[in-house]
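Worksheet: the structure to be examined is printed underneath.
What you see is the complex with one protein chain gone and the rest in place.
Lettered A and B in written order, each chain numbered from 1.
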Amino acid sequence: MTIRLDEGAGEQMHALVERLYPLCRSITGDGVRATLDIVGEYIPLRVHEVPTGTQVLDWTVPQEWNIRDAYVADSAGNRVIDFAASSLHVLGYSVPVSRTMPLAELRDHLHTLPDQPALVPYRTSYYKPAWGFCLAQETLDALPDGEYEVCVDSTLADGHLTYAEHVVPGQVPDEVIVSCHVCHPSLANDNLAGIAVATFLARALAETTPYYTYRFIFAPGTVGAITWLARNKERVDQIKHGLVLACAGDSGQLTYKQSRRGDAEIDRVLQHVLKASERPHRVTEFTPYGYDERQYCSPGFNLGVGSLSRTPYAEYPEYHTSGDNPDFVFPAAMADTLAVCREAFAVLDRNRRYLNLSPYGEPQLGRRGLYDALGGRSDTKEAQLAMLWVLNLSDGEHSLLDVAERSGLPFDTVAAAADALRGAGLIKA
Amino acid sequence: MTIRLDEGAGEQMHALVERLYPLCRSITGDGVRATLDIVGEYIPLRVHEVPTGTQVLDWTVPQEWNIRDAYVADSAGNRVIDFAASSLHVLGYSVPVSRTMPLAELRDHLHTLPDQPALVPYRTSYYKPAWGFCLAQETLDALPDGEYEVCVDSTLADGHLTYAEHVVPGQVPDEVIVSCHVCHPSLANDNLAGIAVATFLARALAETTPYYTYRFIFAPGTVGAITWLARNKERVDQIKHGLVLACAGDSGQLTYKQSRRGDAEIDRVLQHVLKASERPHRVTEFTPYGYDERQYCSPGFNLGVGSLSRTPYAEYPEYHTSGDNPDFVFPAAMADTLAVCREAFAVLDRNRRYLNLSPYGEPQLGRRGLYDALGGRSDTKEAQLAMLWVLNLSDGEHSLLDVAERSGLPFDTVAAAADALRGAGLIKA
Partner (left out) sequence: MTIRLDEGAGEQMHALVERLYPLCRSITGDGVRATLDIVGEYIPLRVHEVPTGTQVLDWTVPQEWNIRDAYVADSAGNRVIDFAASSLHVLGYSVPVSRTMPLAELRDHLHTLPDQPALVPYRTSYYKPAWGFCLAQETLDALPDGEYEVCVDSTLADGHLTYAEHVVPGQVPDEVIVSCHVCHPSLANDNLAGIAVATFLARALAETTPYYTYRFIFAPGTVGAITWLARNKERVDQIKHGLVLACAGDSGQLTYKQSRRGDAEIDRVLQHVLKASERPHRVTEFTPYGYDERQYCSPGFNLGVGSLSRTPYAEYPEYHTSGDNPDFVFPAAMADTLAVCREAFAVLDRNRRYLNLSPYGEPQLGRRGLYDALGGRSDTKEAQLAMLWVLNLSDGEHSLLDVAERSGLPFDTVAAAADALRGAGLIKA
């Protein structure tokens, strides 16, 4: 693991993960609201409540689920499975139940991971009414036959789906979206680390005056992103780039998953920054599964939205189990993810196509104080090279990132050269 | 050699090769008619007779050549070269001759292969009047000097060029052509094996109701294909794909030669099937020599017609010699060639571009019974992945083959997913 910058932010992000961890989030309900309340302590949020039954694209906002308690108790009254110990223990969207039944009957409602016997799985049943418990195989194996009291004290009723936005205003209304899902219960990497990185990224951007307007979306997975898209169809043309953040805190190397387009500017920027920074990393092609890039990159929208993770979706054994807890994510890893986001947005924000206003032959840089006056020396300077490259490629077709990649010069050097040339009136955006 | 499927068909195809082998085929004449009569026992054929002198594109249908006997006999009357032993012994299109001459004079009319002294070469002189004999160098070396009686009892006169077609009707008038040459005399791999595979492929297709209309063309090489094209210029726009079958029975690995376009659908399908089946194989670029792909891929037509062989044109030592006899071709090899054709046409026939009718976000598959209801499990199922891929790429630009290649999923799985989605009204062709 290569870690850069922002070590202090890393500790703060880990503390945020730990605060959010115990809450029982789902695609609706008070767990999401409590999560957004805490995030709202770090950055101002605009919270949206969308009523049950609202048609959102091909979907309908479901009933709201809230849960107060859930347990399985043995005949002595001991809670052998207890929601209070971990929100994972209850099947997400479990309908209420209060019964006594023999273990043999109860087994149909119990979910374990036989291959990972010490871990509790994460399971949900959003769209098919059901109740159930998740537990370690080891725990199940230790349960004696007999009668058990089963209680799920939940409510599944009309209510709202909740999501939130935070906007960092830019110089232009064109937007970059950063999206992360807030629907997973006690799972740290997936996606409390993503939420934490997004939160601190928003704080960092707010300290600058970015070119683009940056919109952060905290929404439940799938139906939440679909709801946001349904309510922002008018805005979609304004969204120029985007990034989904997920699994942002484990100790694995960074993975950038391309947008559906594959060659969107966000794709090129992330790949450039990861490569230029010499971090070990991986770039993968778009697939229509994973996180909410699925929705942003559905063919009707086809947005330039990629996804940044450390170890991706479903590729680590702790994925969707109780093993994905705060010990599984690291301050330094989150700091590194944050640093890459900041570096990438610094490039994206300055990446522009310019037009050389003096395209016939080279303009005389020396006259304008832009060129070393003493000729004939065999050492050419990087800054001067960058100016020549920007002038040569500023034909309206090539961006500064194109210039950086073709010249092999650092993007910062190229952007500085463009600034100097624009200052001298030699190029225009 | 990797052999699959249809072993029974392999034996039957080999039997067909053996029946056809003794006939003296040429670009015209009764040898072609006899060949088509036998093929007609397997599949119904429509036979066309085109008169000598007919203008066909840049060519003219030549005179018809028929031969009854041909030999060289020594002074004792023994036939030292005898057409009755092999149709290869006579130079194709030999004009009649009946003379006695010394060996020294006869030598100018004898063709051998000095580097392959045991083999008889195959030679023709279609467009320059000549007569001659082909024999093994060993035979020639053993001939004593002296006078020899030379007889070619042939006729070269106005008549017809003969070719045949077999059509397997499809759901649409768009056509796939399968073409093989029927002009080579006693040569097994080139092209009796191709004729046999084409014949059994036609039988296999007739058992289905294919999407495309499949047209099988049995015609003499070059001038036959040119004649067919000249008489079917109106139909050419209807020909969407095609395959030339040649050298289909030797023990070498399969070779697919791309169409002139290089990226025609037939090219992609054959390459996909060969690769997906994990057969050892080779793909070569188009060249303007070989078999009748030369004509179908001439720049004016530029059809999407590739060519499937085992060891290709001119690349085996037995090529165009008496070594290319029924022992040189194998039932299992022909069965394997047939199997690949069937697999390829099964893909081609189902390969369609669909349009996602719910392209904004993912449609809710669960509501339609298309998705596993219990979420959160880390094992995603191939069929569900295939549905997500089809939905994501069904933008009118991508075919199911594109989906299969990009997703890495089997074409069959992708096609089944498309069927399910079409059944649910989520996509349309």
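Heads up, the rule we're going with is that a residue touches a chain if its C-beta (ideal position, glycine included) is under 8 Å from a C-beta of that chain, and two chains touch if they have at least 3 such contacts.
As the structure is a prediction and not an experimental result, all values here were calculated from the model.
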Among B:294, B:310, B:350 or B:398, the residue in touch with the chain that has been omitted: B:294
Contact partner of the left-out chain, one of A:112, A:351, A:394 or A:413: A:394
Touch with the omitted chain, as defined above, among B:225, B:266, B:370 or B:404: B:225
Footprint left on chain B by the chain that the document does not show: 57-59, 92, 121-128, 130, 222, 225-226, 229-230, 233, 260, 285, 287-289, 294-295, 297-302, 314, 319-320
Residues of chain A in contact with the chain not shown: 356, 358-364, 366-367, 373-378, 380, 385, 388-389, 391-395, 406-407
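As a working rule, only the chains that are shown with their structure count from here on.
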Whole-Å gap between the CA centroids of chain A and chain B: 55
